[in-house]
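Here the complex is missing one protein chain, while the rest keep their positions.
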Amino acid sequence: MAIDITRASAAELAHALASRELSSVEVVQAQLDRIAAVDGEVHAFLHVDPEGALTAAKDVDDRRAAGEDLHVLAGVPIAVKDVMATKGLPTTCGSRILQGWVPPYDATLVARLRAAGMPILGKTNMDEFAMGSSTEHSAYGPSHNPWDLERIPGGSGGGSSAAVAAYEAPLAIGTDTGGSIRQPAAVTGTVGVKPTYGGVSRYGLVALASSLDQAGPCTRTVLDAALLHSVIGGHDPMDSTSIDAPVPPVVEAARRAEVRGLRVGIVKELGGEGYQAGVRTRFEESVKLLQDAGAEVVEVSCPHFDYALAAYYLILPSEASSNLAKFDAMRYGLRVLPEGVDDPSAEQVMAATRDAGFGAEVKRRIILGTYALSSGYYDAYYGQAQKVRRLIANDFAAAFEQADVLVSPTAPTTAFKLGDKLEDPMAMYLNDIATIPANLAGVPGMSIPSGLADEDGLPAGIQLLAPAGRDERLYGVGAALERMLLDQWGGPLLTRAPELEVKGGAR
Amino acid sequence: MTTTTSEPIVDYDEALERYDPVMGLEVHVELNTATKMFCGCATEFGAEPNTQVCPVCLGLPGALPVVNEKAVESAIRIGLALDCEIAEWCRFARKNYFYPDMPKNFQTSQYDEPIASNGHLDVELEDGTVFRVEIERAHMEEDTGKSLHVGGATGRIHGAEYSLVDYNRAGIPLIEIVTKPITAAGRRAPEVARAYVSALRELLRALGVSDVKMEQGSMRCDANVSLRPRAGEPTSQEQAAVPLGTRTETKNVNSLRSVERAVRYEISRHAAVLDSGAKVTQETRHWHEDTGVTTSGREKSDAEDYRYFPEPDLVPVAPSREVVERLRGTLPEPPAQRRKRLQSDWGYSDLEMRDVVNAGLVEMVAETVAAGATPAGARKWWTGEVARRANAEGQDVVSYAALLGVRPAHVAELEGLVKDGRLNDSLARQVWQGVLDGEGGPTQVADARGLRLDQDSGALEVAVDKVIEANPDVVQKIRAGKVQAAGALIGQVMKEMRGQADAGRARELILAKLT
Partner (left out) sequence: MSALSRDDVAHLAGLARIDLSDAELDRMVGELGVILESVAKVQEVAAADIEPMSHPMPLTNVTRPDEVRPSLGADEVLAAAPAQELQRFSVPRILAED
């Protein structure tokens, strides 16, 4: 009756750890073995820390044996997207410019994980500086979707979602600026949540777009996401933009899993033309399930969502162009001297380093952002985009008068093949079309698997959206829908993913 | 690039016949908060390099700023003291440019939403004229790190091989105070500039928000100067209608004296350029106190596009009116009002008070009186030899005294020695010289030099007898009733006693013996 460690949910592991059926060292070791077995192919991890993870695990085991009161998730290991500062562990943000950089401090979120006694397995792969929807823009090579290794695992947090989908970790931390937690969750058949903006501290989250970034849980179940959300959420005095209020009652809502009487709003502008047929079908079926369970389904219109992509790709590059200015070869990170220049100036070293250290997508967005902020163009671009943003937030507010949660397909397609969208930046950007509005308005969003698309047998996701500060609604509806779908499937969707070839016969 | 050939200038008075100067003064004040603007690092002056640095002020990836509440309060108090409107709602903004002493390669500052705006400072000039300087704005920002330039001839950036950067200063709160264009000063422009900076410094010191030491960099001044053709009296409508000329910004103006001299020089230099038919280049210039000229820095290009946008990592600052009123209640007495009161307390004439004010000595005198000296004595000792020496060194008295380590308590001590009869005025002056020369405190110096009034009548009497014997004619006059003649004898007695005698006592003895 031994619990299958790597296939278990975090909640199941937590239970087994609490009852001493398992030790944290055993759990961590099992995960490390799994990573060793499959990550050669999946490439979810940029850095694995066996020593650190096992030491932390042992410490938790000792404290538990001594009768100490521990956090519910104590001893459950986790992977962390390489955009979060981890003291003593390299933090590259998927970029050459930070190759080998070891931060002298922990992000608040990481400190909370450590305080809860959760061993950190390692850092996961990502699109460089979180700019991308496929993890192909990582300077260290892409990650691969466990459902089909020739396909993208989503982005920018493809490493975290792939790690969870490939059973390399029960939990992972991702970050979401325009969908980078939710879209990877959708294409890998896992769960991903972007909390309300300000709900999770950004201190130590290497900034892409400061007014859009949020860190959140990447898991295999809604309850696991809720448990992780309550560890990492909450006010942080080191982050001026963090909300000074308790974490919403997400675990309670996930356990209660109620939809009766709830109004569910389908967003007219999301999920129509341009969305893969199989994705839409699974979405519509999920909505029907909710209706059958007693939810009232309405249609809402958010007309300015049609401008969300445009506003986003002005606001993000603008903030990013400023946030990435600090990478200049003077204090840390890569330093490259310009070729053929005797006695280069600081300016020349900066320019040579940034050309060598940044990838093409990053450079594109920096240049775009520099333009959008420049004198004479500010009003027409950045300024105007911030106004459109207000209108999008107003649309949400109006929609939430008519519905308690909004729904849409998470992404327009299932996982595409590696290399398919690299030639056309705009084609890549369109992957975020359904997820971006939530970041602009700051409202929370969740993606859970809705099933496999008929055309290709690949996972699709349904996105749930709630008003700012009402994250618990996502978990209530999400958990309810998840249970219904599980019943329908006879087990988790992930069990249908092909078995990965393992090195050395380990599992 | 150093200039060995100096640029042409026009005689100042001549220049003022043809041109009307307009100035803009920007003053950066380093606040004396315990911690930096956006993080909890200490702000101690003189710490070992890079020991007062954290992820936030080092600009490490992932770090975030949090506003120092005391810095906001100080900013509001400064605004109120300058009679500004305090914004009901304002934001920080990023000023984006690359420079190695700026860890994030943007400065978190305020752009079009300063915390304070539209105020004024009434400045009293040497002759008592009051000139109103309009204040455009005061806003919050952060200081940069400090660079050591290695390898160049002068330690300055030109010709340096590389630089060494210390970030201890990065992130220290700065308040930037910007005047509106200062017009209608006419030929008194340099004087007005100096008086403004002096008055501002006095105000800030009174507020207790900064130690405003120009020589230490806790108060920095940039002077903007432009000329336009003269069209009547400086205050006339005709003159006001003439459009402003091209301005230059002069940095490295590190003392009150430099402010005045730099403005004066730039006026003369602009005049020479305009006279020659050329245009003034809009640029940043560097003031050299030693040679008394400005040299060209870099082009102050409008092409430096700072791409300002609201700082997304910070939320707006919206001081409630209650908070503003509470802070208004903490303002000290306005300096001008205080000066009137002190003048009355001290019993100074208008001229005497003006001397003290112009030398920037009001606080010094106040502290000296508080330390136990008389007002007259305080004025005498600070405006005398100290002022003379300070002037010779090109420094203002307060800075100079600080440099020498000479304090109000010293003056009080010196006066005490005279009051106790240990010294007379002449001896006191000698002792004071010693104090200024760094020989120690007054008592120390008097002891070391063996200076004391000889109260021992014995030696005095011997000297008196000696002098009486040596001057039979004078003695005869005195005996005949001409008591005033004793003066000549007193002088000789003093000489005999090497000055270490009480003149009054000597006179008594002489008369006692002869009448």
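Note that the chains are named A and B in the order they appear, and that numbering of residues resets to 1 at the start of each chain.
As a convention for this text, a residue touches a chain if its C-beta (ideal position, glycine included) is under 8 Å from a C-beta of that chain, and two chains touch if they have at least 3 such contacts.
Everything numeric here is computed off the predicted structure, so don't read it as measured data.
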Statement: Of the candidates A:203, A:358, A:400 or A:475, the residue in contact with the absent chain is A:358
Field: Sole contact to the chain not displayed, among A:3, A:54, A:70 or A:310
entry: A:310
Statement: Contact with the hidden chain, among B:66, B:225, B:280 or B:414, goes to B:66
Message: Can you tell me which of B:7, B:26, B:305 or B:352 touches the chain that was removed from the display?
response: B:305
- request: For the chain that's not shown, point to the residue among A:51, A:69 or A:343 touching it.
  value: A:343
Message: Which parts of subunit B face the unshown chain closely enough to count as touching?
response: 33-35, 39-42, 48-55, 58, 66-72, 89, 91, 98-101, 144, 147-149, 151, 157-158, 160-167, 284, 286, 297-298, 305, 307, 309-310, 312, 314-319
- line: Had the left-out chain been drawn, it would touch subunit A at residues 101-102, 104-105, 197-198, 211, 237, 240-241, 243, 304, 307, 309-311, 313-314, 321, 325, 328-333, 335, 338, 343-352, 354-355, 358, 360, 363-364, 366-368, 370-371, 374, 380-381, 383-391, 393, 424-426, 429, 440-443, 468
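The rule we apply is simple: only the chains that are shown with their structure count from here on.
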- prompt: For subunit A and subunit B, what's the span in angstrom between their mean Cα positions?
  reply: 57
- prompt: Where on subunit B does subunit A make contact in their complex?
  reply: 55, 58-67, 94, 96, 98, 100, 103-106, 161, 163, 165, 305, 307-309, 312-315
Message: Which residues of subunit A touch subunit B once you look at their complex with the stated criterion?
response: 84-85, 91, 93, 98, 101, 103-105, 107, 202-207, 209-211, 237-241, 318-319, 321-322, 325-328, 330-332, 343, 346-347, 350, 370, 373-375, 378, 382
